[in-house]
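Just dropping this structure here.
Here the complex is missing one protein chain, while the rest keep their positions.
Per-chain numbering from 1; labels A and B assigned in written order.
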Amino acid sequence: MLVENVTMLGHKDHGKSTLIGSILMLTNSVSNTRIEEAKRYSEKLGKSFEPAFILDSLEEEREGGLTIDSTRAEAKYKDLAFEFIDVPGHEELIKNMMSGASFAETAILLVSAKPGEGIRKQTKRHVFVAKMLGIENLIVAVNKMDTINYDENAYNKITKLIGKFLSNIKFDGIIRYVPISAYNGENIIRRSDKMKWYNGMPLLEELYRMTKGAGKKDKNKFNKLRAVVQGYIEDGNKKLISAKILNGKIEKGKITFFPGNIERYAKKIILKGRAVAKAGEGSSVAIELDKDIENPRGLVITKEGEEPIVANKLNALIFTLAKLTPSSKIVIRFLGNEVKCNKLSIIKHIDTTTGALSKKSLIEPLNAGILDLELESDIAFERYNILKSMGRFSFYIENKFGGIGIVE
Amino acid sequence: MIEQNLKELEERSIFILREARSKFKNIAALWSMGKDSTTMLALARKAFLGKVPFPVIHIDNGIDFPETYKFREELTKKWKLNLIVAKSEIKPEISGFSCCGANKTEALKKVMKQYKFDALIVSIRRDEHGVRAKERVFSPRDKNFRWNYKDQPAELWDDYSSKIENEGHVRIHPLLDWNEIDIWNYIKKEHIPVNPLYFSRNGFRYRSLGCTHCTVPLKSNAKTVDDIIKELKTTNVEERAGREQDKEREYVMQKLRALGYM
Partner (left out) sequence: MKNDEIIRIADLLQKEPNEANWEKFAKALKKSGIKYYRIVYVTLKNAEDLTKSYAELFDAKGKLVTKVPIFKRGNGKRVEGATIYLKGLLNINKW
């Protein structure tokens, strides 16, 4: 069964735990025993039971180190399994997004309809970063509809505001708006009769359809061979190159390593211990060359005549956790290796809560910017919208994680 | 328990093992002769052309199961493993466990220092490693959100390696995303040799392997890998958490102790 990762964006107080607990209960993804334990836990706290306690009680058990299977919030719905991934902070968000291999990135943006609540600044920043890194499908779940009496007008006001924000940050993926009450389980798995004015599907059905539809999107397929060298593997007195295929297929024949334009002949391709005719995206292979290469780690492999971009200057959209100025000393980490940045020019500042562009001489913390970077040496890369894995990097300021960037 | 795509899991693990090998000068792996660490070795053989090119460390308290010692001997010979036996002392410690716990960690620290290993491959899985406090319930990756070490967010690297304070080495977790049932499915697919203790005799079998002192068997009639897979599929959370609760907790506690986390 395919497990689909769903990123949960939104503030904790807007009902994330309640929503997850609710989903787990409604999809029968949590046993009665667990529910009983959660009820006991809530009693212990002197509170009346609500779905959030399912996760909270699991967390408590885990503090004692006694739980299995509690690190996942997995729910089965029809023929799919969803894993809900919370991203409480910037680092978790970035980590999660940078690790995603699939391009069917789906997120649920949870916003509270309760007066006085509403989308928080941090959440907006998260949506910005999520969009930057490739979220293409977004479900905006307007929660706590019970606190506004399931009022259609209030709901429309909220969705309009969010829609405006999304267009300001130039989000061009698929958006679906769903009104819910996680606390009461309204419109999560079944249409709610308290919101008869709502014409869409319940949350899980929208999520399901979005996920199913995503894979079939027409992609302008970039199919050139791109592989990155990890290092050497010894086989007797032979040295084979270990590499991961990022894109396209590798087969016997002429290949070229970049930077450096080093030409070689791939005599043998070994996949999981067996010689194969070719290997595709995602595979880790071992390659026997006609001639060794010194220090191959980090080099990019291509087919003859299909060069990547090779340069030490690039233009990038970055998101930074700390203040960035032209005198900041940064080191980028790209394809598993570190490269020092010699010069940094700030072209534009982008406010991540509004999408507004401005000319500033620095990038404020938790904001984005367009930068020109001059690196200490050439790297082989692609634009992010062509090949994500070769167009993104993280950067460090004085050995501390600073943020991420994508090559424009 | 949700079964995942074995091919993807395998690819990721192979990638991680190769990265570890390329990035660190002197790596070693913990081997307990259990199903997880043995699966890790099978994956290493796939990653490194049929060889396990790093030493495997058995933290031995001297009272492990005879079946485990036999399995250790046989597989070391068959796969030509470079085995290091690090003896751990049985002595009282804070958690109250004298056999499998902090004392093992102590023995591990000694051997890491002695051989100057700079990275250690540990075969823990996310679905059982819910230990380090202050972790979110549905946090997707390893609990140590540490960014200040050699992490490579472009791939899954940083999700699988963690530097533990004051330890001076990096821990690599190639099996973090695997479920218990994925391990058994892979064992079945690849015909990986398995410690006989996992299989039922006389109505009992062992689900996790600690030493003879702290390991408790479970009631089961699963005699083969297929039986075990079937058992895992039909055993729902309730059964495990309900009647079997005590045994289950015992099982988890053993595992944690064995990892030196308690």
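Quick note on the criterion: a contact is a pair of C-beta atoms (placed from the backbone, for glycine too) under 8 Å apart; a residue touches a chain by one contact, two chains touch by 3 or more.
These numbers come from a predicted model, not from an experiment.
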item	value
Displayed partners of the chain not shown (whole complex)	B
Which residue of B:Lys7, B:Lys91 or B:Lys189 touches the chain not shown here	B:Lys91
Which of B:Cys99, B:Ile181 or B:Val194 contacts the chain that the document leaves out	B:Cys99
Residue ranges of chain B at the interface with the undisplayed chain	61-67, 69-70, 73, 87, 89-92, 98-99, 196-197, 201-205, 212-213, 217
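By our rule, only the chains that are shown with their structure count from here on.
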item	value
Centroid spacing, where centroids are CA-atom means, of chain A and chain B in whole angstrom	28
Touching residues (chain side chain A, partner chain B) in the complex	1-3, 5, 20, 30-34, 37, 55-56, 58-59, 62-63, 65-74, 76, 81, 83-86, 88, 91-92, 94-96, 98-99, 101, 230-235, 240, 242, 244, 270, 272-273, 282-284, 286, 297, 333-336, 389, 392-394, 399-401, 404
Chain A contact footprint on chain B (complex, rising order)	1-5, 8, 10-11, 14-15, 18-19, 21-23, 45-50, 53, 126-131, 133, 135-141, 145, 147-148, 151-159, 236-238, 240-242, 248-249, 252-253, 256, 261-262
